[in-house]
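See below for the structure under consideration.
Here the complex is missing one protein chain, while the rest keep their positions.
So, chain A:
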Amino acid sequence: MTSTPVQLQEVVKQFSGRTVLESIDLNVHGGELLALLGPSGCGKTTALRIIAGFERADAGRVLIGGRDVSRVPASRRGVGIVFQAYSLFPHLSAEQNVAYGLAVRGLPRRERRKRAGELLELVGLAEHGAKFPHQLSGGQQQRVALARAFAVEPSVLLLDEPLSALDAFVRQQLREEIRRVQREVGTTTVLVTHDQEEALSMADRVAVMHQGRFAQIGTPSEIYRTPASSFVASFVGVVNRVPATINSNGRVGVLGAELTTSSAHRGEATALLRPEDLQIQPDPEGRALVTGTTLRGAITSIEVTWQDTPVRVDVPTGTATRFSAGDRVRITPAVDNVLVEKEAAA
């Protein structure tokens, strides 16, 4: 079992004068799976490529297992990587792909074949070793890529949006598969993704990136339940932006209720409320009006307007039949501490 920590210390990166990473610090604990989550252009892939050695930081250090590898070439960092694009060598069979890194290390042919077979079995492709990449599905190709990366027993595994090219069903399957294999092998893993569901369901910790910086680093639950900023709240999950007023005692009035907030701001503001943190009741005297419903599987979203502000409330689909467009309802926040933005909602 490998449990090598990875650290980025004050790493800066610029491209053509544009700062992509603004002196970031990151500690990835040994054996954990950390997800770098953020929108396109936030710097998450650049951070991953700096760890891999494909890019060199303009300033700062990269430490793998406590060793400064900032000047070590990619081929000697002991880092495995699974790419977004199918990166299998097209002229080699699945087994040969997995064995490639072992051949580089000079392992005898028999050992290479044995180890490649074991790894293909680990990812559920023991029967497909003789097939070429063009004979495998997208999901199978990424499984082989995962086995190939694990073959060289890397101290760190980097996953660069490995599921983004796959369809939803295969993506879900492979998410669980990658997590299972990563836990089994115990390799420290950094996953880059823009898919919040992927990050929250796979990672031990999530680092949300925004404009070259970390907006928040925490467990998936911390990121979702107690977002550090309105950006994190909006990017991870869905939020309603509702007009609010913070009085001199620090209490925030929102949707007719009074709640606490940790914000130091006073006066007009915008409260950020998740759809599942709102309770909805049929009430002919209610101040909110149902404008529509959207079935999302296990939950149904009830769209309402509250004093001209659109608000979404998520309820279990079984209870959603009580609401239909045109109904008057009462909505109540069901949270203790509410996140607010200084700017008032438009």
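We adopt the following convention: a contact is a pair of C-beta atoms (placed from the backbone, for glycine too) under 8 Å apart; a residue touches a chain by one contact, two chains touch by 3 or more; residues count from 1.
Basically, contacts and distances are computed from a predicted model.
Candidate names were "ABC transporter permease subunit", "Alpha-D-ribose 1-methylphosphonate 5-phosphate C-P lyase", "D-amino-acid oxidase" or "Peptide/nickel transport system ATP-binding protein", and the UniProt protein name of the unshown chain is "ABC transporter permease subunit". Among A:V12, A:A74 or A:L289, only A:A74 touches the chain that is left out of the view. The chain omitted from view is touched by exactly one of A:K13, A:R112 or A:R143, namely A:R112.
Where chain A meets the omitted chain, the residues involved are 52-54, 73-77, 79-81, 83, 85-91, 93, 95-96, 99-101, 103-105, 109, 112-113, 116, 129-132, 134-135, 145, 148-149, 151-152.
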